[in-house]
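Shown here: the complex without one of its protein chains, the others still in place.
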Amino acid sequence: MRYIPNTAGQRAEMLEDMGIGSVEELFSGIPHSLRLNRSLGLPDALSEIELMAHMRELAGKNADADGYTCFLGAGAYDHYIPSVVRHLTSRQEFYTAYTPYQPEISQGTLQAIFEYQTMIKELTGMEVANASMYDGATAAAEAAAMACGATKRNGILTAYSVQPETREVLKTYSRFRGTTLNIFGYKDGRIDRDDLEAKLTGDTAAVIIQTPNFFGIVEDYAGLAELLHKRGTLLIVICDPISLALFKAPGELGADIAVGDGQCLGNAMNFGGPSLGFFATTAQLMRKMPGRIVGETTDKNGKRGFVLTLQTREQHIRREKATSNICSNQALNALNATIYLSVMGKEGLKKVALLCAGKAAYAREKLMKTGCFKPVFNAPVFKEFILEYKGNVGGLNEKLMKEKIIGGLEAGLFYKELENTWLVAVTEKRSRKEIDILAGKVGL
Amino acid sequence: MHQDISLIFEKSIPGREAFSLPECDVPLKDINELYPAELLREKPANLPEVSEVDVIRHFTALSKRNHGVDSGFYPLGSCTMKYNPKINEDAAALPGFEKIHPYQDPKSVQGALELMYNMDVMLSEITGMDRVVLQPAAGAHGELAGLMIIKAYHEHRQDLKRKKIVIPDTAHGTNPASAAVAGFDVLEVKSAADGGVDLESLKNAMSDEVAGLMLTNPNTLGLFDRNIGLIADIVHQAGGLLYYDGANANAILGISRPGDMGFDVVHLNLHKTFSTPHGGGGPGSGPVGVKKQLIDFLPGPLVEKGKDGFCLDHERPLSIGRMKSFYGNFGIVVRAYAYILTMGAKGLREVSETAVLNANYIMAKLKAYYNLPYDTACMHEVVFSGQRQKELGVSTLDIAKRLLDFGYHPPTIYFPLIVKECMMIEPTETESKETLDEFIAAMVQIAGEAENDPGLVRGAPYSTAVARLDEAKAARNPVLSYVPLCGCDI
Partner (left out) sequence: MFKVIEGLKYSKEHEWVKVEGDRAYMGITDYAQKSLGEIVYVELPEKGTVLAEGDTLGVVESVKAASDIYTPVSGTVADINEELLDSPGNVNTNPYESWIAVIELGNLNELDTLMGAGEYEKFCEEEEG
């Protein structure tokens, strides 16, 4: 067995050395009635050649973004990943290490996380960031829990224009934590402030909005934080980190917590995971922040070094009083994001954002010109937009699939009132030619 | 020797670039035509400006300051730091797995759904459960999902008084934390002298207010609780359910199954037992398996096999709901799937047999040098106490730091909490006798140093990039991001 080095001879030698007759004796603590007295019913072991043949066969049954042109978004995106990201992340020292419990031999991971925290802080305009959460949706759920803890209130009010699965995760977490989750609506694709204010109560710990929201629309939420703070309510903003190269950051607009999904920062779509959730907040709320956090310090010789810090809130110390139960996070995905943002840098990320915005605008115009679509909303969008199709959207996507195009999302699956609408994502990877081909194939 | 590695921000030079992006091939509108000024950011985010070579050198230098499983022995107890097969990476990197979108028409991702379906079947067989869902992103996330399932089950039966979860004092800290997040109160029960659950305490703890018991078996002392049958009866008779924390499943593959021990819910850590890389702290994957009566409560969607192929079943009214976006850490599931197919039934059993043999070998060889609080055959990990060395002025922390000088990652220390000066060693099956012998020799040498030259051990490590770090300073005045000395922009 190639992953098990000890030979039969060595095993015998070890047993003899220990004065034990057989490996079986070591399992004598497990009563016979609890033994599985048969072989596990699993397929026979495969060699490397056989395994890869099987895996290729399975992978070959999937339409992937290399062979197909992807216009699907709604929470996962086909962005460009620079080659160096994989090369660096696959270095085994990053890849095969675990949580940096021993800082002396984990400075690589620790410094990289420290740099990641700095980048997230910079992008969101917040004051502190943690080392990552599972994904954007769970980061939002953790933010909601933290807001309830910090304000000692029990209600969360979330925008209906927040990604539907994020709302579902919020619902699951709040149901079991015993907090309440209410929803306020949208008007012309943006948060309906009247509805928000009408639903705000003295027990509202936080309001959650998303920008760009599920419809791709950039929310204008200037003044919202001030309004909420007067009522003792916090503002949680879910955002697309690439969009933050162009648009006002949550921190600039007074948000208390900024979260989001970092898949777009150098992580493959992976059928929805692994991705990462980022989490940033104010200095005031720093000590209530869930998850792992890396801080700078010095060693006994005065040399700079990094350690996990503020860990006393964490599950291994606080047990049932911990602020969250998260342990393993998405460190490697956060490393992807750190390397991605290093490669893109200040100018590159802005360029990515501009390419997305420009191409999405072009695609929208081009699709409108076909006469097959009606606009749904008129507010400005970033890399995604929603249009109403004059035919059947499901049928359109099936037709496009045959043309090696992965079409947009049938938004009506999540929003009844948006029946037959198409949510189209256009990243920097889509060329004018691909967009033109798409527009040429949407005819009824 | 060990130069300080400057932060990537400190390497930034205005105007330097590492990115490669195409020119815009569509008529580009002016940004101000697309968006009103009040939406736009004025002050750019201060990201570094570096070249591709800078990026490569920087992160390569950082990586050299890490110790991974490929670097050497990593006996971190309860974390199962086994070798991560490379072929699994090749499989997961196939575009048909890596570059597919979660909202694609199921007809266009049949291979991915088939893999998930097969994984459900295989993990169900390995754990003795009836159904496994792959959505939870890590062990703790799996625990949370499992506890929510238990709560939803009782609530559905209108058994609304059950608000407590019983947890032994040997449990991982995550257990009580997960129980609290799932909205339960925690009731801790003491361990008996043999390290197992104290049956009398358990009986006293049980009532019609208890929703269930969370147990790790083998437990964190590395001991299999042979009373598990009785424990299951006590809990079930009082109307509770049994939760299996699969952190230590590496000990029992093909030997004993949680489902047969009487557990109703189980989570596995694919990044421990099933060889997926730990990534410096994640991503993991924490599938949850349940017995028949709990399937309806699993988080969704589930993959079903229909006559037109595989599909996702979203219509599950009793489900606890979603735990995260999409279907879990699919990329990690692909790796674990490749691992199970590589090992087969026989291979997995050999994994556990060898893991247990290796741990017992370390126990036998070191018990003359370190206190062994539970002197009985262990499972996949062995727990020592550094109490003897502590009396000589050398703490378990010192021993751990001294091991760094020998090129090892130290064991898990100060856990479980019920053993003073605890050291929890999990060698795993992927380590050879030679590696174990070298490690044993290092531990023997350190025990000698503790007697003859305790100062040497207390001052360790000597060979690492940094010496012991001031953790109190880091926590008192937290510096959590780069602040340029000049106070100007990065």
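Letters A and B mark the chains as written, and numbering starts fresh at 1 in each.
Simple rule for what comes next: a residue touches a chain if its C-beta (ideal position, glycine included) is under 8 Å from a C-beta of that chain, and two chains touch if they have at least 3 such contacts.
Just so you know, these numbers come straight off a predicted model, no measurement behind them.
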{"item": "Option touching the unshown chain, where A:R56, A:H87, A:K199 or A:R287 are the choices", "value": "A:R287"}
{"item": "Contacting the left-out chain in the complete assembly, out of A:H87, A:R318 or A:K399", "value": "A:R318"}
{"item": "Touching residues on chain B - with respect to the absent chain", "value": "414, 471-472, 475-476"}
{"item": "In chain A, positions touching the absent partner", "value": "287, 312-313, 317-318, 321"}
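Following the convention adopted for this analysis, only the chains that are shown with their structure count from here on.
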{"item": "Intercentroid distance (Cα basis), chain B paired with chain A, Å", "value": "19"}
